[in-house]
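All protein chains but one are shown at their positions in the complex.
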Amino acid sequence: MEDRRGQAGIPNLPEIQVKTLSSPSPVKPVLVCGLPGSGYVGKLAADYLVTVFKAKKVAEFYATSFPPHVNINEDGVAVRLKGELYHAETGQGNDLLVFTADAQPATSDGAYQLAEAVLREAKNLHADLVFSLAAYITGSFVKERRVFGTATSLEFLPRLSQNGVQIMKEGGISGMNGVMVGMAKLQGMEGVSLLGETSGYLLDPAASHSVLEALSRILGVKIDMTSIEERAKEAQQIFSQVQGMAEQGVEEARGAKDEGTPGYIA
Amino acid sequence: MEDRRGQAGIPNLPEIQVKTLSSPSPVKPVLVCGLPGSGYVGKLAADYLVTVFKAKKVAEFYATSFPPHVNINEDGVAVRLKGELYHAETGQGNDLLVFTADAQPATSDGAYQLAEAVLREAKNLHADLVFSLAAYITGSFVKERRVFGTATSLEFLPRLSQNGVQIMKEGGISGMNGVMVGMAKLQGMEGVSLLGETSGYLLDPAASHSVLEALSRILGVKIDMTSIEERAKEAQQIFSQVQGMAEQGVEEARGAKDEGTPGYIA
Amino acid sequence: MEDRRGQAGIPNLPEIQVKTLSSPSPVKPVLVCGLPGSGYVGKLAADYLVTVFKAKKVAEFYATSFPPHVNINEDGVAVRLKGELYHAETGQGNDLLVFTADAQPATSDGAYQLAEAVLREAKNLHADLVFSLAAYITGSFVKERRVFGTATSLEFLPRLSQNGVQIMKEGGISGMNGVMVGMAKLQGMEGVSLLGETSGYLLDPAASHSVLEALSRILGVKIDMTSIEERAKEAQQIFSQVQGMAEQGVEEARGAKDEGTPGYIA
Partner (left out) sequence: MEDRRGQAGIPNLPEIQVKTLSSPSPVKPVLVCGLPGSGYVGKLAADYLVTVFKAKKVAEFYATSFPPHVNINEDGVAVRLKGELYHAETGQGNDLLVFTADAQPATSDGAYQLAEAVLREAKNLHADLVFSLAAYITGSFVKERRVFGTATSLEFLPRLSQNGVQIMKEGGISGMNGVMVGMAKLQGMEGVSLLGETSGYLLDPAASHSVLEALSRILGVKIDMTSIEERAKEAQQIFSQVQGMAEQGVEEARGAKDEGTPGYIA
């Protein structure tokens, strides 16, 4: 064969590629990550930060460990799977570097490689603290949305508990949301995970809202929650209606049963 | 151990190998890909283009991410799994470079690496547009075979919709058929996906025919559809017979049921 | 971290390692491979050749794609998974190089890499023909054990059919037994697969015997089949007993059923 890709000296497609789009000078930046996972809590929160702060894209990350797939956006345009790093100017002491992605890597090695690349970019932009936003799946519907947390050093934990975060004891966090935190120390950064309590059955803007409130308190950075509060209310209304219909169906079925006819149980 | 394969300096079998068979000078070539996947729509269409234009093979692609398997052809000859790139002279403004393969890579990294290698070869032959042909699985049998589509830039979409292609909103395309399009931009190419509506239950030459008709209209390249129209008619006849037998069985069963005997429901 | 394994320049454990144990001068050697797979037909046949020709080990092959596992032999000794290449002096025109292994690689890339390494060793010892022995799983018990086959070139097929091998039309062969043949051409070798018909339910020395008989006829190399014929007879006796007990159990159950008591169906 005349042409041998991949042999020493002839480049394959690199496993991780970083496309730098701008060179910002963020003010005391803090990295905040939210990737797709159970409950979509983290991704929804990260996307919200990008929107509400009109964040500017800094870099794109491509990984051959992303699933073999192309996304189609609302305009009908096909877009390769990627991760994106944004710079959000808060004007409040700490800027935010927000990282999110279309998918999680499909392999262990891919997850560690992508995390290392993102943390390295953030470190180069002088971040030394990374927050990972994710879901704490309970399997049941709750009125309140508590926020659970962990950090890579004991000394940071009071900063969480003093701001209403319940410290997790034992257990673990899987996927990129866990690996970003676990890999922080390698870059000399502190890693913190904030997990919003949610059932896991429905998309839950209220859980993302809780997590963002906790982040806001911990950093002392105000975040305009108007829009996400509205989404949370809408979601709650829809859910109550569904619940109401279910309960009504159960009552009717019970009544029917008493009358000896088979009922429909919602 | 005296002999250490794989150590720095001693080559492994490269993950991607390209075997160049000829060096054509295609006229304004457009790359068209169809790989095995759900419904086989794309592969059948790609194979048809090779046949109907008497295309000449340009290169073979070998990947260690192909499943560990050897194919046996109709002559009884064992052939290693590979991808093949053909040059089809259309004599109509745009030549075609047709890419197809025996299988899809078994890993994410393998899919991205193979796509990159094929697009690079096409780019070297001066193609700057790639079509990926695949199936739009509906799960139900339909009379008409619509064609759905997406492209890597907004500006290309009218060229699709003006030629009878329904633009997809949201969603995505998995496997090589999606990755070929997603990776196009990396080579400075435009990527377009044409998905032929099909049930997904049967091999469906009519869906491949629809996709080829759309491709023909978009490029302004006439394709002799005689043979594939015949295959589509044959497939429809066979299907109608099967459907007829099924319905007859149902009627007989219903009749039997009325007479109080247990019936066979097809 | 002071010590970074795996970084450019610092060797990982190589993915394939070859330990050369001797440097034989085989006479017109033919490579014969039989790896564990469905029905164990190929491995049993390869092990038999090593035993009956008192073959000497030439090399050991280690792959990090073998399953993470250690075997324990009949003496209680723990042995790392490996492949082994033997030189069998037949004194009959063609010597044999016999390759077998404890397991198949767990990844696609691993299978192609190991096959390439083995074929390269055989090529270095001047082999230009490789036979892969495997099973043709039918799912039913048969009296005769036919042998099916394929080769990497059309010209070789008559040599198979003239020696009682049924040429396969279409289909394929999975795993190392297929990949060894598919990769043969890369080394400028002819690849042939011989598949012994077997149910797939039981270890079947008779199928291995059939395959070895076919190999013997094709190469014109006599192989002392005494021992494997005995094993095949023993296996048949055991099977007949099991079948007899099963049929007896069915008859007794039928009898019991007639008498209105629940029966045991073997």
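Here the chain labels run A, B and C in written order, and each chain numbers its own residues starting at 1.
What we mean here is this: a contact is a pair of C-beta atoms (placed from the backbone, for glycine too) under 8 Å apart; a residue touches a chain by one contact, two chains touch by 3 or more.
All values reported here derive from a predicted model rather than from experimental measurement.
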{"item": "Shown chains that the omitted chain touches within the full complex", "value": "A, C"}
{"item": "Selected from C:67, C:91, C:158 or C:171 as touching the chain missing from the view", "value": "C:67"}
{"item": "Contacts of chain A with the absent chain, listed as residue ranges", "value": "8-9, 11, 14-20, 62, 105, 108-109, 111-113, 116-117, 149-154, 157, 167-176, 178-179, 181-183, 185-186, 191, 193"}
{"item": "Absent chain, residues of chain C that touch it", "value": "1-8, 10, 12-13, 15, 64-81, 106-107, 110"}
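Note that in this section only the chains that are shown with their structure count from here on.
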{"item": "Any chain that touches chain C and chain B", "value": "none"}
{"item": "Interface composition of copies chain A and chain B: same or different, split at half", "value": "different"}
{"item": "Fitted rotation between chain A and its twin chain C in degrees, CA, nearest 5", "value": "180"}
{"item": "Computed distance of Cα centres, chain B from chain A, in Å", "value": "35"}
{"item": "Interface hub residues of chain B, defined as touching at least two other chains", "value": "8, 15, 105"}
